[in-house]
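Take a look at this one; I'll ask things after.
The complex appears here without one of its protein chains, the remainder shown in place.
For clarity, chains are labelled A and B in written order, and residue numbers in each chain start from 1.
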Amino acid sequence: MSDLLNISPIIGSMLVVLLPFLAFLIQAILGKRSQSGNIALVSIILSTIFSLIFVFAEVWKQEPISANVSWFTIGTHTFTLGILLNNLTVLMQLIVCIIALPVHIYSKSYMKGDPGIHRYWMYLSLFCFAMLGLTISSNLLMMYIFWELVGFASYLLIGFWFTKESAVQANKKAFIINRIGDLGFLLGIASVYSMYGSLNLVELFGKDGLFYSLPASSDGWLTFTGICFFIGAMAKSAQFPLHVWLPDAMEGPTAVSSLIHAATMVAAGVFLLSTVFPLFNQTVLLTIAIIGCITALISAYFAISQTDIKKILAFSTISQLGFMVVAVGVGAWDAAMFHLATHAFFKCLLFLSAGAIIHEMAHLKEANKLDIDPQDINNMGGLKKWMPKTFILMSIASLALAGFPLTSGFLSKDAILISAFEWAAQLNGLYFLIPITLTLVSILTAFYIGRLIFKVFFGELKIKVERIHLHEANLSMLGPMIFLGICSIFLVFSWNPIAYHHSFILTGFSITYPFAEIHSLHIILPIILTISSAIAWVIGWNWYVKGKYPLNSGNKLLDISMNQGYINEFYNKIFVKSTLNLSKGLYWFDQNIVDGFVNFLATIVRNLAHFSAWIDRYIVDGLVNTIAGTAYYIGHLLRWVQNGRLQNYLGFAFTVVLIGIIYLIIK
Amino acid sequence: MELAIFYAFAALVIGSALLVVSLKNTARSLFLFFIVLFGMAGLFIFALADFVAITQIMVYVGGVLILMIFAFMLSNKELLADLQNTSSKFLSIPNWQSLLLSIGFLAVMSYGIIEWHDNFPQWITENIRQGNIIKSSDNNINQLGIKFMTQYLLPFEVISIFLLAALIGAAHLSRKEDPK
Partner (left out) sequence: MISLTHFLFVSACLFCIGLYAIIAKRNSIMILIGIEFIINAAILNLVAFGRYDKINYSGQIFALFAIVLAAAAVAVGLAIILNVYRKYKTINPENITDLRD
């Protein structure tokens, strides 16, 4: 028994990755016969247990472990398949497992009765395999492979209800935009390989890795590489301007949105940035920070006026990802990972709660045969009465999102904000724009999430129906939500609810910042944030619950926000239209020039053939026929001579004799 | 005087012959043929061949012509119609090809005769010089009999047998087929 339990971290992590893959294979083979999802559930439970006991517990705060086997050889260089276990990877793996587990349980009742449920479990297992594999890959090539697999699984799950036109459009969009990022990632890999001749993370960024021993060929080259990797992360983590796919990705099932498009996959970009962090020079880091900042701001702005509950959460996700990216940009990638972890829990919870609400709204819609959108918050209101537990859980998650004290979000968000301020203080001047913007975004975040809560749970139900039988979600849905709700509280991450420095994640990484700590900020900033958040809530309460909405619907700013800054339309005009026009042009070119040329040649050849056929018929054959006809005619003439009349014969004979005599005479 | 009579006979022969070939009516042609043969016999006499002339009349007029008339009558069911058909056209329209051929032959022959004129072969001139030519005072029949029985005995016998065979053959051909 003890032997059985004595599994090395390497084997353990391999099991963690391979179990979902096994589940995927089994479900793929079974097809429609496996509808319960028990196989996926068992595999993810086992993965979580292994990940926690044999991997995380063994490796956390210890020396990194890695194991490689050679895979293939090109020239003199051998590429390897391998596992790298260090603080970062095991943490990421654990987060993925722990988020995936409640989502699986939740899905069991949420997806019940769906005709394509066997596919759902299969895809979910595939996603878990790919995501877990991504976390512990020891080299960039392998990581890239899993990166693509994750994107593919996401594509399948967004388009899960593929009979819906919007879902098909959404998964196409997600896939195409991810391709852009993947291209950047691939270019980055190629660039790294050309510079250092290795893709192994340990060899590159280890204690005395190539990255530190070999001087970089040139700063520009390094910048290029960094930007390439950032583009990869940008697409995956939905950073501006490649963020457009994420709101549309909400077409997938809500459980999928919570797992993939809120907690794990979109965080893969941040994870990648953290992994290759040493690669970034100052230019790249600044770019990262600026982009993250813009993303955080505009998506918070867009979130304010959205009416679709899932879209609000999607923009909030983008906004929080912006935070993480800024954290990486300022060099506090541990804070980014910390926020990633906390965000994963509370955002997942938010989505699951939203899923529960949508579930109930959909039931209401079906029961009363209404023609409403079950995701529209304008139709909701006063749900607190019927779904108090959901309300409490969602409130906890919202507070965490807003960065309210005593929640996990408070710790991680403060970590980022304070790091940003400290970073700006180091550099001074315009750099202060970034932390100030982030502060503003925090307040906006508090406002829009407050709006969501107020509109959904307070006031009266907006739709008027006789029989309202809304009720709490069942236990298999509520259970995971409660678990996540607990995880959204500070205690899980730190015993100290105020000081983020004590959280185990940050102490685990224990990196040193390049900028000085400013102690006063640690007190002032949380207070400012909390107070301003509270003010934002009060305003929101007055606007949405009390009904004193001050703005008319024609407001320009709201309009822009509502339409997501017209970015989609802009892309549509610039890229989609131009591509279509280019295609049309090329089609025209192909049709008229290429085909035309071919057709022209064909016509010429055909006419030539006609001509030669004519020659053959009338000249060649004609010649032969003329000869034959002449021969026939002469034969016919002579045949007439042989007409059987003796007198004619005699006449001919005498004629010849006469001619002979005349000839003799003349001669 | 002699020449005038010769010309008269020659004209009779040629004119009758022309009528024979140009008349549509076969019966008339046959009778005109009779005249031609008589005329020919006359011309033979001018050539001092009185026995040949007699034989001509005997064989042709007495045998051949009668045979022909018989044949004509046997073969032509429309005899009466033919006899009555004195014809609006006295002369038949000549077949121009054969006419051309005949005239051509006549022209060639005439040309030959004129060219030849009286350039007799050597045996003729020799005979004329030696006086070995038949004179009107000669007894031809006597001479012919002697020649037949001496010098030309074999051809005479052969021709006799030939004539016999021909007549028997003709008789055989002419008889009616046995019904069986």
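In this text, contacts are C-beta pairs under 8 Å (C-beta built on N, C-alpha and C of every residue); 3 or more make two chains touch, one makes a residue touch a chain.
Because the structure is predicted, anything quoted here is derived from the model rather than measured.
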Quiz item: Mind pulling the subunit A residues that touch the left-out chain?
Solution: 639, 642-647, 649-651, 654
Exercise. Name, in rising order, the residues on subunit B that touch the hidden chain in the full complex.
Key: 2-3, 6, 10, 13-14, 17-18, 20-21, 26, 29-30, 33, 36-37, 40, 43-44, 46-49, 51-52, 55-56, 59-60, 63-64, 67-68, 70-72, 74-76, 94-95, 97-99, 101-103, 105-106, 109-110, 113, 117-118, 120, 123-124, 127-128, 132-134, 138, 140, 143-144, 147-148, 151-152, 155, 159, 162-163, 166-167, 169-174
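Note that in this section only the chains that are shown with their structure count from here on.
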Practice problem: Would you tell me which residues of subunit A are touching subunit B in their complex? | Solution: 651, 654-655, 658, 661-662, 665
Exercise. Please name which positions on subunit B make contact with subunit A in the complex.
Key: 97-98, 101, 104-105, 108, 111-112
